[in-house]
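Below is one structure. I have some questions about it.
Rather than the whole complex, this shows some of its chains in their spots.
Going in written order, the chains are labelled A and B, and every chain counts its residues from 1.
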C-alpha cells in the first residue's frame, strides 16, 4: 500500500467521524422541535398534538445548535477538501498527515462539547483555534506542494 | 474497469445531480428577491426600479427556500464526503453501493418538492429520514472497513 493510499484510509476514518458527528445536529434539532413544539414551518404543526404548538424562530437551545452546526460546516468542509487533497499531494510524511487528522478530529469533538454544554470560555475559542490552525497548516503545505494555477 | 472505478462513476452522476439541484436555490432566491423587491443588502436596491424596494429579512418564501437549502447542505455535504469514500473503501458490492446512491438521490429530490410546495407532513420528515438513514448506513460500513485513527 503506497503512502498516499494509506493516508487516504486514515482520512476516510477521520472524515467519517467528523461527518457523522455533524449529521447528529439533524436528529437533535428535530428532538427539541418536537419536545417543545417549536417548529419552523406551518405544515410541521401537524406533527405535534400539543395545544401551544406554533412556529418559533428563537428557541435558545435550537439556535445554539444551529450556530454550533454552522461552525462545524464552516470548519469540517475545509477539513474534508484540504485534508483529502493533503493525503495525496502534500509530500508530507505519513506521521505528519496522521497527526493533522487526529488533532483536527479531537478539536472538533471538544468544540461541540464546549458549545453545547456550554463550557466557560475560552475553551470553545481554543478548540476552534486548534482546528483552524490544523486546516491552515495543511492548506499551506498543500498549496506549496501543488502550486499550479 | 475495477469495482471502485465503476462505483466512482455512478457516484459522479449521483453527486452531480444532487449538487445541481442544490445550486438551483441561488437563482430561485434571486428571482423572488427581484420579483418582490426583497433585498438583503442596501446596495442591492439599485437592482430594482420599484418604489417600495427595501431590505427585507422575513420574506416567507425566501426564508422557506433558505431552510430547504440549509437542510440540503447539511445532508448533501455528508453524502458527498461519505458516498465518495464509500465507493473506494466500503468493501461492499457494486449493487449495495448503487442502491445507497439511488435511494439518497431520490429522497433529496422528494424532500425539496415536499418542502417547497409544501406537501403535508410527515412527507418531508420521511424523505429526510430516508436520506439520513442512507448516509448513516454508508458511514457505518465505511468506518467498519477503514477504521484507522
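Definition applied: contacts are C-beta pairs under 8 Å (C-beta built on N, C-alpha and C of every residue); 3 or more make two chains touch, one makes a residue touch a chain.
This structure is a prediction, so every number in the text was calculated from the model and none was measured.
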| item | value |
| --- | --- |
| Entire complex copy count, 2 subunits given | 3 |
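The rule is short, and it goes like this: only the chains that are shown with their structure count from here on.
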| item | value |
| --- | --- |
| C-alpha-based rotation, chain A on chain B, 0 to 180 degrees, nearest 5 | 120 |
| Separation of chain A from chain B, taking each centre as the mean of its C-alpha atoms, in whole Å | 17 |
| Chain A - residues contacting chain B, complex | 6, 8-17, 19-20, 22-23, 25-27, 30, 40-41, 43-44, 46-47, 69, 73, 77, 80, 102, 105 |
| In the complex with chain A, residue positions of chain B that touch it | 64, 67, 73-75, 77-78, 81-82, 85, 88-89, 115, 118-122, 124-125, 128, 132, 135-136, 139, 142-143, 146-149 |
